[in-house]
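The complex appears here minus one protein chain, its other protein chains still in place.
Residue numbering begins at 1 within each chain, and the chains themselves are lettered A, B and C in the order written.
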Amino acid sequence: MSWNTFGRVLRFTTWGESHGPALGAVLDGCPPGLALDESMIQPFMDARKPGQSKFTTQRKEPDQVKILSGVFEGPDGQQRTTGTPISLMIENVDQRSKDYSEVANSYRPGHADYAYDAKYGFRDYRGGGRSSARETAARVAAGAVARLIMPDVKITAYVSQIGNDRIDPAAIDLTEIGNNPFFCPDAAAAKRWEDLVDGARKAGSSLGAVVECVAEGVPAGWGAPVYAKLDSDLASGMMSINAVKGVEIGDGFGAAALSGEQNADPMRAGDNGPTFEANHAGGISGGISTGQPVVCRVAFKPTSSILTPVDTISRDGENMQIRTKGRHDPCVGIRGTPVVEAMMALVLADHKMLHRAQCG
Amino acid sequence: MSWNTFGRVLRFTTWGESHGPALGAVLDGCPPGLALDESMIQPFMDARKPGQSKFTTQRKEPDQVKILSGVFEGPDGQQRTTGTPISLMIENVDQRSKDYSEVANSYRPGHADYAYDAKYGFRDYRGGGRSSARETAARVAAGAVARLIMPDVKITAYVSQIGNDRIDPAAIDLTEIGNNPFFCPDAAAAKRWEDLVDGARKAGSSLGAVVECVAEGVPAGWGAPVYAKLDSDLASGMMSINAVKGVEIGDGFGAAALSGEQNADPMRAGDNGPTFEANHAGGISGGISTGQPVVCRVAFKPTSSILTPVDTISRDGENMQIRTKGRHDPCVGIRGTPVVEAMMALVLADHKMLHRAQCG
Amino acid sequence: MSWNTFGRVLRFTTWGESHGPALGAVLDGCPPGLALDESMIQPFMDARKPGQSKFTTQRKEPDQVKILSGVFEGPDGQQRTTGTPISLMIENVDQRSKDYSEVANSYRPGHADYAYDAKYGFRDYRGGGRSSARETAARVAAGAVARLIMPDVKITAYVSQIGNDRIDPAAIDLTEIGNNPFFCPDAAAAKRWEDLVDGARKAGSSLGAVVECVAEGVPAGWGAPVYAKLDSDLASGMMSINAVKGVEIGDGFGAAALSGEQNADPMRAGDNGPTFEANHAGGISGGISTGQPVVCRVAFKPTSSILTPVDTISRDGENMQIRTKGRHDPCVGIRGTPVVEAMMALVLADHKMLHRAQCG
Partner (left out) sequence: MSWNTFGRVLRFTTWGESHGPALGAVLDGCPPGLALDESMIQPFMDARKPGQSKFTTQRKEPDQVKILSGVFEGPDGQQRTTGTPISLMIENVDQRSKDYSEVANSYRPGHADYAYDAKYGFRDYRGGGRSSARETAARVAAGAVARLIMPDVKITAYVSQIGNDRIDPAAIDLTEIGNNPFFCPDAAAAKRWEDLVDGARKAGSSLGAVVECVAEGVPAGWGAPVYAKLDSDLASGMMSINAVKGVEIGDGFGAAALSGEQNADPMRAGDNGPTFEANHAGGISGGISTGQPVVCRVAFKPTSSILTPVDTISRDGENMQIRTKGRHDPCVGIRGTPVVEAMMALVLADHKMLHRAQCG
């Protein structure tokens, strides 16, 4: 099956291939009256767009977003959402005309090539077609709109690990995130990663990464037990991002090694509702937000496209080796950071609206 | 919102509270003509049911499942699915009449008590009400039917870690799983866990766990990119299980530390289609099955109900301490094992049918 | 496919066969805190239940509804909805043990027998199995809960035509509806229908009917353009009722014969918002309620079960004739009236909640 829609009452549908004329998202269910023009989306596109440093792919895409529907000039002259579907389009401009015969006729290990062929019998092999991470540009556009639905929620993601090199939790300074090409909140780690990532790139290799995301300002009560739990929907949304292989809420796998006392988040009376003395739960209990920051960790595998030759087979079933030439990110997790933020925003905004539906 | 339905074309809806008269599942979309009677479901219920060893809760529930609809005697005299909704009901028989005033008037840390109150303003506090893991009995019943849809798929889950104690991967013997009360495939680890779990129980503490699940026999081509990816739906389904805080596919977070060469799953020509020389991907690429075993790991936090006092607040906002008396699992991950298998079955069967819808 | 769930955020799933042990509905997404016990549902069940006059089937079913989940005693001692799924069960008590061999081995024209066999290859033929109108008992139970979500909305349905005999619109007196066994608001017509329906019954024949339904108190603004329009969802809901073959909103097919001036619903300024000088639109424009009464008309075909022999074929493909013995309504439209009200309530309550989700 093909299933390109995400969300329950705030729903978005994405379309487009890596080397087609354009890609986009249709965001449906957005509340009316929100101020929205392209300039409110573009900064998020720019954070994700390729070609901004030597540590990401050199494909040059301006990733200029166009709003084709769903907004209209309000009485105050400001363009505002009308409550109808918002069609967002991004044109592809830097598809290289090149010889695709190798990738057309063989399967790159780690890529979706073989799986797509097994499923559909046929695939757009140019740049990975629909399975390319270019699809995530459309999510980032939709996510920028989702943020406007929750002005009191602040979402921040950063890279906490590349390869085996982790940041020092004690050194986290969120203001550092924008100061380096890695979305890294630890200046010393960012410095180390320059050599690490550049080394992998030069070696024709690639690296995995972990991205952490925190949403502050989420009130207690969002979530839909038991099959649209806030954490279930986050898990689904994050796992749908290209190259993601693991999702944790709060302490995640670390919680498996704790005792009940260690893992408890004790509560104390506070002036404005309860306070918590820890946040092992990552802000979610029983699938519902508790009012603490919502915390999610996402594991990205290393980029599958590498210059190092790997054993594979051709479409005809012959053994061969393949080296993936072309322009690729040596570490896809880096540019995954704005995508993780976007998915967090889309899940939370959907649940804000779902909560309002049932509980007023 | 309340959202108690899971699945896309094979859909199930669960209902019921821990201390209500009954709980159940309605499974809709099941193919017609499958042989089905209660005896085919009961063994899975029995694997999950409480009170079978001193390492699980002492609540005595027979968890006898009744089929109320959706089956009829076929021409051969065998009861078979008719293609209409299958209503499965399990009566609660061992709800203890006891004094619930403490849990009614305060919030147990780690439980959904506070979150439910924040959301709904009101909750059935008896045994956790709807947020109780008794809900998972209904999933196990539905999962037993889902297995019948895929007779060629074999699903096996086991506990690979309790607290800090992991099994030895080299010692895995799947035939051991049924020989100990921990669903443990490593006889030596199972032996160690007796003291570990009993110690936690006696100390009024609890333990987390990791459950691994493998599905063999899944053909290449199941999955629905990009928002119903097979791994996204598994992540959603697993994360919806009570106490789960993390989900990994294949190498999961371990993949973040690998290089592209290390993480590749090289392919070789085989007599019956391609073979793979590794399975870091856990059988899923681009959201679609590759024909390799589908591998998933699930982290359970330690049981939140512990006898050790924890700081909390009352509903009135006063500071207090709470000890959770009553009958509880010292390690919920253990009985989570059949639930993980059930969710794997339900996700896979749904995707088998989705694939057939689009690709014939 | 089997698809037994209706609704978008207020969703219900029904299950059960005519001659199985029970049938029921699971209603999910209901707001928390609503006073609800069985006594608030039973009057609606009683209005639909069979065997109350000689003009309906003589099957004796008490249609006693049981609430199995989703309610709990509130602080005031009143049982209230908790926001979790409400499981409603109705036991079948008057299934006649009889010889079903004829209906098992042949196809009753107008019934779903042949279509079910063509689809599923197999069917529960006792009393029509899943295709029996007994399924509508579950809708009526769910609908009774839906009404509680909209205390300001008043829903009234009545029979406006049986066979070729229409009520006199000028003679409509809604207080008459409960005074006759036909839900007829025109006392003179009700008198005539006694002979009409009794005559059909005695002749081994049956009659069609038209049911009209009016919902007052619906505020302007409910509805979800363009594919969940309020009228689209009403059309879907009404057409899903057994034996229904047509649905109209407002003037319906009559509007096709009007000119634009005749069909306009002119507006005038009123003290409490606009007033309308006509309601050809049936209270819906562009798929959204206008604040006028929502008006729907529903056509029921004559009962397909008749004693008069009809040409048909056996399962083996042999020509034969069939007479449908057993207990049947001579005019299913009559007992369809409470079902039409229930579907109106379920659609409107869903849209009240959807509107709140998007527009606050």
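In this text, contacts are C-beta pairs under 8 Å (C-beta built on N, C-alpha and C of every residue); 3 or more make two chains touch, one makes a residue touch a chain.
If you're wondering where the values come from, they're calculated on a predicted model, not measured in any experiment.
Peer 1: Please provide the labels of all shown chains that the missing chain touches.
Peer 2: A, B, C
Peer 1: Per the definition of touch given earlier, which of C:I249, C:I334 or C:A349 contacts the omitted chain?
Peer 2: Considering the complete complex, C:I249 is the one touching the chain left out.
Peer 1: Which listed residue (A:G51, A:G74, A:G204 or A:G326) would be found touching the missing chain in the intact complex?
Peer 2: A:G74
Peer 1: Of C:A118, C:A171 or C:A188, which one is in contact with the hidden chain?
Peer 2: That would be C:A118, which touches the missing chain.
Peer 1: Touching the hidden chain in the full complex, which residues of subunit C are there? Just list them.
Peer 2: Residues of subunit C in touch with the missing chain: 1-6, 8, 14, 107, 109-112, 114-116, 118-121, 130-131, 135, 161, 163-164, 200, 205-210, 219-229, 231-240, 242, 245-253, 255-269, 274, 277, 280-282, 284-291, 297, 299-306, 308, 310-313, 317-319, 333, 351, 354-355, 357-359.
Peer 1: Tell me which stretches of subunit A touch the chain missing from the display.
Peer 2: 1-5, 9, 11, 13-17, 20-24, 26, 28-30, 32-33, 68-70, 72, 74-75, 80, 82-87, 119-124, 129-130
Peer 1: If you put the missing chain back, which residues of subunit B would it touch?
Peer 2: The missing chain touches subunit B at positions 8-9, 29-32, 83-84, 225, 353-354, 356-360.
Everything below uses one rule, namely that only the chains that are shown with their structure count from here on.
Peer 1: Going by the average position of its CA atoms, which chain sits the greatest distance from subunit B?
Peer 2: C
Peer 1: Can you compute the centre-to-centre distance for subunit A and subunit C, using the mean CA position of each chain? Integer Å is fine.
Peer 2: Chain centres of subunit A and subunit C, defined by C-alpha means, are spaced 45 Å apart.
Peer 1: In angstrom, rounded to a whole number, how far apart do the mean CA points of subunit B and subunit C lie?
Peer 2: 38
Peer 1: Spell out, as numbers or ranges, the residues of subunit B touching 2 or more other chains.
Peer 2: Residues 1-5, 14, 119-121, 130 of subunit B each touch two or more of the other chains.
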